[in-house]
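Dumping the structure here so I can ask a few things about it.
Omission of a single protein chain aside, the complex is shown with its protein chains in their original locations.
The block that comes next holds chain A.
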Amino acid sequence: MSNSTLKSALLAAVAFGALATAPAYAASHSIGACLITKTDTNPFFVKMKEGAEAKAAELGVSLKSYAGKVDGDHETQVAAIETCIADGAKGILITASDTSSIVSAVKQARDAGLVVIALDTPLEPIDAADATFATDNFLAGELIGKWAAATLGDEAANARIAMLDLGVSQPSVGVLRDQGFLTGFGIDVKDPGKWGDEDDARIVGNDVTAGNEEGGRKAMENLLAKDPMINVVYTINEPAAAGAYEALKAIGREGDVLIVSVDGGCPGVANVKDGIIGATSQQYPLLMASLGIEAIAAWAKDGTKPAPTEGKDFFDTGVSLVTDKPAEGVESISVAEGMDRCWG
């Protein structure tokens, strides 16, 4: 082998090596972030992902999204956290399916130097995450409770209330909304960490809906069989409210029952417009996600952690009552405005 060929071979090797290391070098300097949602099919999480992707593109953050196969799929979420750590990400945004079991996996990530932000669903305990960006679900419930009481006026004392909750395992989101509603309506909630222990005679009963139309209809039918004179219906979300409405329609009582709900999805707000739902509390998933990405970028830059809202143990992304029948003393926005800001 002549000297010149040896030289060019060496040069080639060096060049190749430089080429190979260049992207790795670049990658280690761009900020990696992960978004882990409960499912990737629920419009609420679809919207959250859109918000995160838009903000990530704007800030030059490389975002990877993961989701459980079904709501409650804890294992896939743990695997996603492990993947993010291995991937060298700077931070994780997570809506946990199992708020207490996820804590040990989250701790692993934080120990590895990642910032972990809970979106929408607080962990148990809430300080297991570096921060929580969420709707104040208790306030969301309280708003519809106050609205229902104010709309009924004096009749509130004789109300017959049906409570359409999420699931028998009493996930925190469902408990907070339920207890918020009762508080807003002026009912003693007993243990605030649990629904169903109230003894106020105005409550006809609680039933579970799984948050969809089918469950909403069945739960409403069950409670109507208990007391056909129900005139106030609390629902965990708008699909459950749509199902409850079908059950009321079946017995011809759709006109004289007040249905209230929480979420602010576009079909739900349209149902408020049509008078099927009286009022709904709207939450803002896009905002949660974009703020989360900003927080990860800030953490990667200079190690600052997001601060909670004054007087609360989480960062409140806001909630608005959407109705076209505003009630005295309860702040609300119009359906038109709710339509502009709806998701899904």
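Brief remarks follow.
Note that contacts are C-beta pairs under 8 Å (C-beta built on N, C-alpha and C of every residue); 3 or more make two chains touch, one makes a residue touch a chain; residues count from 1.
Everything below uses one rule, namely that contacts and distances are computed from a predicted model.
Per its UniProt entry, the chain excluded from the display bears the name "ABC transporter permease", taken from "ABC transporter permease", "Probable DNA metabolism protein", "Sulfhydrogenase subunit delta" or "Pyruvate dehydrogenase E1 component beta subunit".
Only one residue in the set A:Val208, A:Val262, A:Val322 or A:Cys342 touches the chain that does not appear here, and it is A:Val208.
For the options A:Pro239, A:Gly292 or A:Gly338, the residue in contact with the chain missing from this view is A:Pro239. Only one of the listed residues, A:Ala157, A:Met229, A:Ala250 or A:Ala336, touches the absent chain: A:Ala250. Contacts to the hidden chain, counted on chain A, fall at residues 41-43, 46, 70, 168, 205, 207-208, 212-214, 216-218, 221-222, 225-226, 239, 242-243, 245-246, 249-250, 267, 270-271, 274, 276, 344.
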